[in-house]
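See below for the structure under consideration.
As you look at this complex, bear in mind that one protein chain is not there, while each of the others sits in place.
Letters are used for the chains, namely A and B, taken in the order the chains are written, and counting of residues starts over at 1 for each.
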Amino acid sequence: MAQPNFAVPVPQRPQNVDRTKRSWPIGFAIAAVVIFIFYSFILPYLTPDIRTVVQHWMPLGTINTALIWAMSALGLNIVVGYAGLLDLGYVAFWALGGYAAAWLMSYFVPVSAINILGNAAPGTKTGLHLNILLVLIGAAAFCALFGVIIGAPTLRLRSDYLALVTLGFGEIIPQIFKNGDDFFGHNISNGTQSIGPIDAVEGVTARTTVVAGVAQHTDVGWGDLLAFDHSGRFIMFTLLTALIIFISLRIRQGRLGRAWLAIREDELAASAMGVPLMRAKLAAYAVGAVAGGICGVAYALQLNRMLPDPFTFSVSITLLAMVVLGGMGNVWGVLVGALLIAWFNSTGLPEIGDTVNGTFGTNIDFPSYSFLIFGGTLVIMMLFRREGLLPERRTRLVLHEGAAGDTQAEEPDEELVDQAGAVK
Amino acid sequence: MTETQTAVPEAEAPAPAALSAENITVTFGGLVAVNDVSFTVPDQSIVSLIGPNGAGKTTFFNALTGLYQPDRGGRVVLNGLDVTGMSPNRIASLGLARTFQNIRLFNLMTAEENVKVAMHSHLKSGVFGTVLGLPWQRREEREAHEVALELLDFVGIGKTAYEYARNLSYGDQRRLEVARALALKPRVVLLDEPTAGMNPRESAAFVEFVHRVRDERKVSVLLIEHDMSVVMRVSERITVLDRGEKIAEGTAEEVRTNPRVVEAYLGSSAGDNHITIADEEGE
Partner (left out) sequence: MAQSPTAAASLPKSRLRLSAYGERVAAYTILAAVFAWLVVNFLDNPQQFLSAAVFGISNGALYALIALGYSLVYGIIELINFAHGDLFMLGTLFSGFIITVVFGSKAMSAMGWVAFLVALVLVILFCASINMSIEFLAYRRLRHAPKLAPLITAVGMSFVLQFVGLKWNGSTQKSQPSVLPQGYIDLGGVRIYTSFLIVLAVTIPILGLMTWIVTKTRMGKAMRATAQDQDAARLMGVNVNRIISFTFGIGGALAGVAGLMYEQTVGTTRYDLGLQLGLIAFTAAVLGGIGSLPGAVLGGVLIGLIQGLNEGVRYGAGQRWTQSVVFSILILFMVFKPTGLMGVSMREKV
């Protein structure tokens, strides 16, 4: 192992921890600003050729989608990476958050229109129309609640059983939404018909009020400051991702984060040291679910509608692949892993396919290889680099225990850091 | 509740008990691992639990700390509080700390973090406070940090505070386990074969260490030990288990001369008093 063994007698915190502590957030912020400036102010003035290339390989919409995935992966990282609880049904929180948004900011809820600093489309007569900030808080709370509900029965289970139970919930909840046009006689989701459109998000203040039961356009507030196009979403999603990263990092340093790590390391010893296992695990589920809920809201905004079909088991697996690829427990690694995989999945693979097919005159259906690529990624990472591409320092140590002759525990690759910048 | 003190047999000492166990029985299926054992740990005393391999010592420990449920009728009273049936973490936070026979540290956490984990029940910061970084939570963290360093110094491994637990030497890991147990601010510390794997000189130093723990930390110490030289020198009282039953109890001298004890040991091992069996016992 490359770690300081007995060679460092002075009790000082390892230096490079502090270095990475600062450099990553700064890098994230710079990348975000650069991307925003590039797409808003530079790209329109570039030659059509370059614009076409960018639109093909890295449209802003893809970046936004990647950020949505990153939010979820970061949430899953709290459950899997921090607390060591394998959750194979994380997609449920994504769906719950999305539907919470659909309920709270569309025509769907069958009541006379209620506008709370929201942006009901003029002419809408029904539904709840909350401000986006309220929706985010509501969805986060809703998912945290479900995190506890789903988590509670699983807490006494052994790790592999727990994976199965979460998987079960991950299948049941999307199925409820799918069949939700007749859920014990009630319509809770329009079923496969989808709920849409979702209220526009334009700035932070209300642009409509309800007069005599019908939403009317008024021009209060600074809505025009932030039109909700791709760049508007980009700003919002970046901020939300940053929020989730911040929460992850802060909690990791505190009392709860220590308890999670202790549980991951040795559950029994943790309980013998006074760590309440149930409460700590429930907290992990709840905090992880909050990220899922936020991600769901973002997803609903991105799609402008909510439909149940995308929420399949493979979403949970893709999220797991992101966490594993990036390095379980390492927030920045997971962020990079998520952005990479999400880009690859939505744009990279089809574009590479088109290019290859165009160049060699072949007709290979590249996107159909995603199964192989994700499955293969999981297998190969587990066999050869279990700590992920950007491992958390401590994970790197343990995962190679017993794997004799494996010497891949070097420092985080600088080239990957560069790649991360390139992705954004 | 009030009859706790009087109900315990042989509790001549007027000092109230830090820990008392009454009629503890543990059965696995049909197998009786511990059979109706009662005993007391007086306040700020050093008490040992000995017995041949498979006598049920560790099982008894586990019943005390809540990992196993004692069968109906058994009671564990800690500091005047009936803790029978409580979860292990609750019992731990009420003041019953332990170490493990086969060291169970949090390997990928630093020594300092290991100690801070055990302070969990004494700290208060929650999700929101931690995320927002409220001033009093920062102060709490800082204080916890200082206490952890102080404890590591106390057990003599202050220099390794930021080493990962798995990188510590064997002896230091044993010390870290004690520091971690002390971070619970316990009334009673249970040490499960703490000298296993130590050489005679280290064992002798350990006797001193146990006295220091008791005197400076104001705790009672309950030892499971195989090394008779340690047991005889350190213990104020000794309880002997054999095949799940308590066969003797008393001072070192009383136990040493008790015919049943001699028989139990002669029956299972070489005859001298120096029985050093380092490795695991049953269960």
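Everything below uses one rule, namely that a residue touches a chain if its C-beta (ideal position, glycine included) is under 8 Å from a C-beta of that chain, and two chains touch if they have at least 3 such contacts.
Quantities reported herein were computed from a predicted structural model and do not represent experimental measurements.
Participant: Have a look at A:64, A:77, A:154 or A:330 and name the one touching the chain we're not showing.
Facilitator: Of all options in A:64, A:77, A:154 or A:330, contact with the hidden chain holds for A:154.
Participant: Out of B:64, B:86 or B:261, which residue would touch the omitted chain in the full complex?
Facilitator: Candidates B:64, B:86 or B:261; residue touching the omitted chain: B:86.
Participant: Tell me which residue among A:91, A:117, A:270 or A:320 touches the hidden chain in the full complex.
Facilitator: With A:91, A:117, A:270 or A:320 as choices, the missing chain is touched by A:320.
Participant: Hey, which chain A residues sit against the chain that's not shown?
Facilitator: 80, 84, 86, 88, 153-154, 156-161, 163-165, 167-169, 171-172, 175-176, 178-179, 268, 313-314, 317, 320-321, 324, 368-369, 371-372, 374-379, 382-383, 386, 398-399, 402-403
Here is the rule we use: only the chains that are shown with their structure count from here on.
Participant: Using the touch definition up top, name the residues of chain B that touch chain A in the complex.
Facilitator: Against chain A, chain B makes touches at 65, 67, 87-90, 92-93, 97-98, 100, 104-109, 113, 116-118, 120-121, 123, 125-127, 130-131, 133, 137, 141, 144, 149, 158-164, 166-167, 169, 180-181, 183-184.
Participant: Which positions of chain A touch chain B when the two form their complex?
Facilitator: Residues of chain A touching chain B: 3-6, 8-14, 246-247, 250-251, 253-259, 261-262, 265-266, 268-277, 283, 286-287, 394-395, 397-398.
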